[in-house]
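Every protein chain except one is present and positioned as in the full complex.
Letters are used for the chains, namely A, B and C, taken in the order the chains are written, and counting of residues starts over at 1 for each.
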């Protein structure tokens, strides 16, 4: 398992990159924000992405997907991260698609996956119940196929056709269930976030459940496994943002002149840039290795996921902070785009566990 | 309580500085090390220090001291830190003198303090029982006026005339007791440390106790109080070492040439130096403020002690590491003296609690 | 004996001051301010948000305590150093707000006192105290950030007036300023530091316009200002032609101390208290151990930074001038503030990153957090401060 991309994966990355270059620059995100778009993403772009097969990359061919694997999805997510593309890729494909693929039985897969692969169904994954990610904190209950509880930070919750909801049954066992968004008793409140994307707080009051995902060895493991896959996917997205913010900063250091010289000729800035370069080299390695760990169903998945999310979170914070500082006053303006990376860095940091959460998890894995 | 020195304190500092300049440069410590001096300090220097009154600075005039206070002792300790003067000042005056002054009754003070003030008695303070400072970890027991237990990291334990030992009585109450080093049942093992000074492991087997220091509101508070005073005193010594290591480094940056220019003209080194300068400004403030807190018997003493020991520990580590790095290959040689500060920084870091210990203590004080 | 007499007088002054403040400061003027809209700025279009603002300003104005330490002929109260200190302490003790927020008081005033003619002082200082003019600062230009001396805005000598052409950026509340104190280039022949002058420009003059700058926080506290053939009377020059750089440097030192937190009376909530509100605590210990360590380190540095301000003030009083330290205070104070907000956002998790909505206080934390990123840029970047420390204090060589 060499840590390089296959030709097909490289090709996929290039074609995603070309699509986003023409249709989804940061200006597109700015437009969604300034127009207070009710969806928070472009339907036509999502249609084009789906037509390219991006929504079905990780879905088996039997259910309308391309069975391309997570290394491939990771390349697309990384490319999204470069221009901060807003789309249902994370909510629907990375989180929910993975959950159904891993935990659904044959009938469930047949029912839900083709809609995901075609881009027609939007799924939201409702996991957390507080301001901090904590899978152990689950007070949403299921009784007689009805669920009740409050979920927070639900990505794309305001536009979902279906919810996948983490609940506990009467015995306290965790489950993932599928809920149709049209069912009665669902109260969705859209929250506009700093990164100009949307989360939702979702309240379920005796809502009927369509399906329980129960084709996995243990449902607790199912949830952890889905979360780990998604953490790695987010790390791939972060890698794109980090590289883009860094290369914009380096370009600015070469271009901006002060005291008659380019500011990139100042050694103090050079050393900080060189150190960041090194951290980014590390980021690249952990992202590709952890993506491969998904496709290879490695036992190391939890460790790899936490390494990736912890390291990328730390580095995105550093690189986005340095970006603003090195751009100086210009970096503080809304007109300049570097600030968008700072904003995204913080929101994605607090999605599915921040650096601290994962460092703690790594220590616990090794019992220290 | 302005955070400046009085004229008397300034004068004291100057005269200590002159003494050490002629008698106790780092070369003197090197000589003690290379000759494997059994005492680990110079008796004649200690005599001169005592003649100047340095051993009695914090002792009341009634017992032969100068009653000069801890701000004064702090200035002497800071001066000692500059050339890493090896003397019984910490063991005998800062730790044991403080213990007797705070916890002894009239008779005990009369008996022990004059010997300390005159420089004739060497006292060692036996507190810890492991490799990490932890006042709660005390398994040395007192029964029928006899003590038994193993003490570690006892400064000057190998040359002491008396020990002050932390013990627990049958009810589990902590006490400080005085033991004559001539008594039977004491096994002293001298340990040469990285900083060319000596600690001792001391084993007490049914050793007769001379006195119990019990004239303080509570004996647990007595121990904490003595430790806090000593932590602040050590911080003062560290301040001297930090300033000296830093100013030697700055001097070297101006003098050493590479690529045809002084290396101090490289901006990356300049910024690191400027950041260290700032940290040292902070160090100066917490040291003088905490020394004044001792003399003013401030309620804030525990907090001040932990702030001082934590901050100075962090900064000494940074400044001594940067010292070696900026001196380059020369800094790695035993001939060059900058390495002595690195060595002292680590040993004093682990004496009476390192930065982590005190950060944790500060958090506990504020219940978080 | 004289010292004792003085002390008695000061004691009396303190007592009377406290009583006067207590009797005259409205209750609502003793509450912490909530933001830049919650203060009285004065100026031609100045408005009092509530009647209490007006009462408080007028009482203090009548008492001559708008600029308590300026001399009386300039509208000041003529208080000496010790009296001024006592007044400040007593105001802070009762939580009294400043009756007037004004860059005229904090920035322009000190420059006028040192560099202006007597006539200029009497005119402009009194206007400041009377809140007649709201002032803005015009130093930075688009091409010159840290390289402040690279002033391109030109002022041509046209006999009785200067003709000004150019552009300034980063003028705080520039769209509300009646007048702007500016650095302009009056001589292009001499080395760049020597051809700069300090000019007062009335923004009501033809050709002077402003445009707000939207920040990453979504707010617009700054403006760009544009000068297109703006005629400025000669008497608006402060100091002599070419002295502008000296005046600017003098003012920057003041500004740095302000941004670095020196002289701030506002005591922020300990971050550990905020953390306790938002994070899980088990047996008095935060379960997020990494964040706990970060908070402990932050609170250590914050506490010791405060001690350092105290020490340096004490040393200054004792005659130990540490003026060069202002760069250190600017650097450390702003970096600390950035750390503070990183921790606050970390404590509040995803809630701290909401941008709108009543229950998230309309994204106040997220927006403040973003705003702090500018602290280490405005008023001289952290890098510039480190340069100054390494050169002026440590004496490290330039290449």
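Following the convention adopted for this analysis, a contact is a pair of C-beta atoms (placed from the backbone, for glycine too) under 8 Å apart; a residue touches a chain by one contact, two chains touch by 3 or more.
Since this is a predicted model, take the numbers as computed values, not measurements.
Student: Looking at the whole complex, which visible chains does the left-out chain touch?
Tutor: A, B, C
Student: From the list A:120, A:205, A:275 or A:335, pick the residue that touches the absent chain.
Tutor: Of the listed residues, the one touching the omitted chain is A:275.
Student: From the list B:93, B:126, B:153 or B:250, pick the residue that touches the absent chain.
Tutor: With B:93, B:126, B:153 or B:250 as choices, the missing chain is touched by B:153.
Student: Spell out, residue by residue, where the missing chain touches subunit B.
Tutor: 130-133, 152-153, 191-196, 199, 257-259, 266, 268-269, 317, 321, 324-325, 328-335, 339, 342-343, 346-347, 350-351, 354-357, 359-360
Student: Which parts of subunit C are in contact with the chain that was left out?
Tutor: Interface with the chain not displayed, on the subunit C side: 289-290, 292-293, 296, 399.
Student: Since one chain has been left out of the picture, which residues of subunit A touch it in the full complex?
Tutor: Here the touching residues of subunit A are 2-4, 250, 253-254, 261-262, 264-265, 267, 269-271, 273-275, 277-278, 281-286, 288-289, 307, 310-311, 359-360, 362-364, 366-368.
The definition used in the following text is that only the chains that are shown with their structure count from here on.
Student: Which chain is most remote from subunit A in terms of Cα centres?
Tutor: So the farthest one, by centre of C-alpha atoms, is B.
Student: Round to the nearest whole Å and give the separation of the Cα centres of subunit B and subunit C.
Tutor: It comes to 43 Å between the two C-alpha centres.
Student: Starting from the mean Cα coordinates of subunit A and subunit C, work out the distance between those two points in Å.
Tutor: So the centre of subunit A lies 41 Å away from the centre of subunit C.
Student: Could you state the distance in Å from the CA-based centre of subunit A to that of subunit B?
Tutor: 53
Student: Residues of subunit B that contact two or more other chains, please.
Tutor: As it turns out, subunit B has residues touching two or more other chains at 267, 270-271.
Student: Could you say which residues in subunit C touch two or more other chains, in rising order?
Tutor: Counting only residues that touch two or more other chains, subunit C contributes 383, 386.
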